[in-house]
Structures are given as C-alpha cells and as structure tokens.
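Structure, as structure tokens:
With one protein chain held back, the other chains of the complex are shown just where they sit.
Think of it as A and B in the order they're written, each chain with its own count starting at 1.
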Amino acid sequence: MKSYREEIRVHTKRTIEFVRITDRVREAVRKSGVNEGLCLVNPMHITASVFVNDNESGLWHDFEQWTERLAPHEPISQYRHNLTGEDNADAHLKRTLMGRETTLAITNGDLDLGTWEEVFYGEFDGRRDKRILVKIIGE
Amino acid sequence: MKSYREEIRVHTKRTIEFVRITDRVREAVRKSGVNEGLCLVNPMHITASVFVNDNESGLWHDFEQWTERLAPHEPISQYRHNLTGEDNADAHLKRTLMGRETTLAITNGDLDLGTWEEVFYGEFDGRRDKRILVKIIGE
Partner (left out) sequence: MKSYREEIRVHTKRTIEFVRITDRVREAVRKSGVNEGLCLVNPMHITASVFVNDNESGLWHDFEQWTERLAPHEPISQYRHNLTGEDNADAHLKRTLMGRETTLAITNGDLDLGTWEEVFYGEFDGRRDKRILVKIIGE
C-alpha cells in the first residue's frame, strides 16, 4: 500500500470565496504514484469547505447568496458563539451546509470524476492563508 | 491491497426522485472480494446525491418538500446560474443539502451498516440516464 500527503495553500481576498482546486488535487494524485485508491481532500480549518460541483461562476454567486440566506451573518448577536469575541459563527454554519470534506476515487492513476465534477475550496471567513489537506492511499 | 470499480446505472422518471441502491452496492462489495475496507459511493453528476437514511417512503416525500423549501425551484430568475440557459440551479443547491457522497465501512465481506441504515441515490434534475460510481479498496 502507498500513501501520500500534501498541503495545498490558498489565500483568499474576500471573506467568502470559492477557489477551484481540481488541477492541484490531480497533480497530488500524480505525485502519489497511486493508480487505484482513495483521495481525501479537506480544509484544515473549521470555517471552510471542500466540495464538488459545477465550474460555473454564476453558481458560486448562488452558493454565496444561498448560504447567507440560510445562515445570515447579521445580526452577529443572534449567535452565542460570537459572545467569545468572534463574529464568524455564520461561517461555521455555512461550512456545515456545504460540507467539510470530499472523498474521491482514483482509477488508472487519475481522479475518477464525472464529466462536470470539479473540486472547490469554499472559504467563509477568509482574507488569511489557509491550508487544504490531501491524503491519498492505494497502490 | 485489492481495488474494485463499478458504475451503477439509474433512470429516474421524475425530476426529483429517490432510489434505494443498498442491494446494488452490497453486490459490488461481494464482487470486489474485499473483506475489510472502505466503499465510496458517489453520483458522477452534480445535481444528484448519494446518502444514507431510512427506507421509508414518507421520509422521501419529506426530503423533497424540505429541499424545495430551503432551495426553491421558482422563481428561476433568482439564481445567476440560470442565466446560462439552465433552469436547474436549485438542483445544485438541493444536492448540496443532501451531500454528494457516502463512504461506507466493509467488514467481513459486507457493508457494515447500522440496523436502519440504507443507501439512496437522490436525483434533483432527472428524467435522464445517470451513473453512480462505486469504488472499493481493502483486502
């Protein structure tokens, strides 16, 4: 059995931002030398998400509006977490909506994705350097 | 280490439909010859979900109503994704609510599920042939 670990770094300019990372995950799979296996991709942060969806910028806008509607930032005082001095309770909820991690199949040495499947990092409390963990096992 | 890959095909008659696939995933596990391992099940499409829940038809109705309440189809113009000519932005959001994939344990050559756990394919933009990926690794 082989295993491989890599951290992908991202820096977002906005509080909420979606970053396509399909190619960087694909590159990690190539470096791993794994032909058949599983590839876990997760943020190492608790206000961010790694998810699979369409590479279409209108949809990212929809994700931003939709998560804001279901878990609004304001009023900050509606969340008990914000009594700690944070103002990011909504980011924890938004990340929960979008999911923490994705597990992807590796077949013939490449990500085994459907035609329109792309991998994204979704940031909900950004403007800082963040890390994404890629862990691959297989043979 | 062994690995196994299979595509399960489904054809839904309605736009939103839930299909129980536990037995077909179980059959893939048997064919894999894996006794101890992990089994990833994911749709190869971005408007569908694979999830684990109760095999009870009233609940599927509740899932349909609930996802429609949290991510309504109409008005189509509320979603920027639909400016591309699509009308399925809500299906991308509904799939996000239900989750893309599930990872299941394999123990003693079978799915290691709790008493009431069943595996479902949830379609949110149906009436077409769709594919579900099953990827198994273990020994």
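Simple rule for what comes next: contacts are C-beta pairs under 8 Å (C-beta built on N, C-alpha and C of every residue); 3 or more make two chains touch, one makes a residue touch a chain.
Fair warning: this is a prediction, and the values are worked out from it, not measured in the lab.
Q: Mind listing the chain B residues that contact the chain we can't see here?
A: Within chain B, the residues touching the omitted chain are 1, 36-38, 51-54, 56, 58-59, 61-63, 66, 70, 97-99, 102-105, 107, 112-117, 137-139.
Q: Which chain A residues touch the hidden chain?
A: These residues touch the chain not displayed: 1, 3, 5, 38, 40, 42-46, 70-71, 79-84, 89, 92-93, 96-97, 99-101, 103, 131, 133, 135, 137.
As a convention for this text, only the chains that are shown with their structure count from here on.
Q: I'd like to verify one number: the distance from the centre of chain A to the centre of chain B, where each centre is the average of its C-alpha atoms, in whole angstrom.
A: That gives a centre separation of 20 Å.
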